[in-house]
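Only one protein chain is missing; all other protein chains are in place.
On to chain A.
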Amino acid sequence: MPSFLISLRVCGEEQKTSGLEESSSFQLNMALYELLFKRTSTLALTVVVGAFVFERSFDVLIDGIFDKINEGKQWKDIKKNYET
C-alpha cells in the first residue's frame, strides 16, 4: 500500500518549487523512491520482502495478544503437567 501512495506524492511534490524540498521527510521519500520504487524490479522485490516481514511481525503480534487474553487456558499452557 504505502509504495504507490509515496510515489504518487513524489510526483506531486516535483511540481512544487517552494519549501518542501528542504524537509527531511521529503528527502527520505526521494531516497526511498530512487532506491526502491523507481524500477519495477526493485519495486517487486520490495513488495515481496515487505509482505514477508509484515506477515511475520503481524502474526507474532496478534498471536501474542490472543495468547495473553487466553493465558492459562490453552493446551500449550497446561501440557507441561502431562509431558514426561
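The rule is simple: contacts are C-beta pairs under 8 Å (C-beta built on N, C-alpha and C of every residue); 3 or more make two chains touch, one makes a residue touch a chain; residues count from 1.
Here is the rule we go by: contacts and distances are computed from a predicted model.
Comparing "Cytochrome c1, heme protein, mitochondrial", "Rab GTPase activator", "Ras-related protein RABB1b" or "GPI transamidase component GAA1" against the UniProt entry of the hidden chain yields the protein name "Cytochrome c1, heme protein, mitochondrial". Residue-level contact of chain A with the missing chain is found at 1-2, 5-6, 9, 23, 25-26, 29, 58-59, 62-63, 65-66, 69-70, 73-75, 77-79, 81-84.
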